[in-house]
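In this view, the complex is presented without one of its protein chains, the others remaining in place.
Coming up: chain A.
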Amino acid sequence: MKDLKSQASRSTTPGKGGLTPEIQSRIGHQLRAMYDDVVRQGVPDRFAELIKKLDAPGATPHVENEGGSNDNNNGRD
């Protein structure tokens, strides 16, 4: 484990751009570790409060639509 690089490169197939299953799983593992670390932090208060406030009857503030036309731009760029 202390020498990830040489361990991993030994099992690559150089020149073919091929990924060994070992390297694929190592990348997947690191990616999820990074991601899940944030997921585990849960919902910060600021967002819980934001959603609660917006939900209060009659309290829905006017969200400025500076872009206007951008608002329905879902799925397209």
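Some notes on this structure:
One rule holds for everything that comes next: a contact is a pair of C-beta atoms (placed from the backbone, for glycine too) under 8 Å apart; a residue touches a chain by one contact, two chains touch by 3 or more; residues count from 1.
To be clear about the criterion, contacts and distances are computed from a predicted model.
The protein name that UniProt records for the chain not on display, among "ABC transporter permease", "RNA polymerase sigma factor", "Acetyl-CoA acetyltransferase" or "Glutamate mutase epsilon subunit", is "RNA polymerase sigma factor". Although one chain is not shown, part of chain A still touches it, namely residues 2, 4-5, 8-9, 12, 14-15, 17, 19, 23-24, 26-28, 30-44, 46-48, 50-51, 54-55, 60, 63, 65, 70-77.
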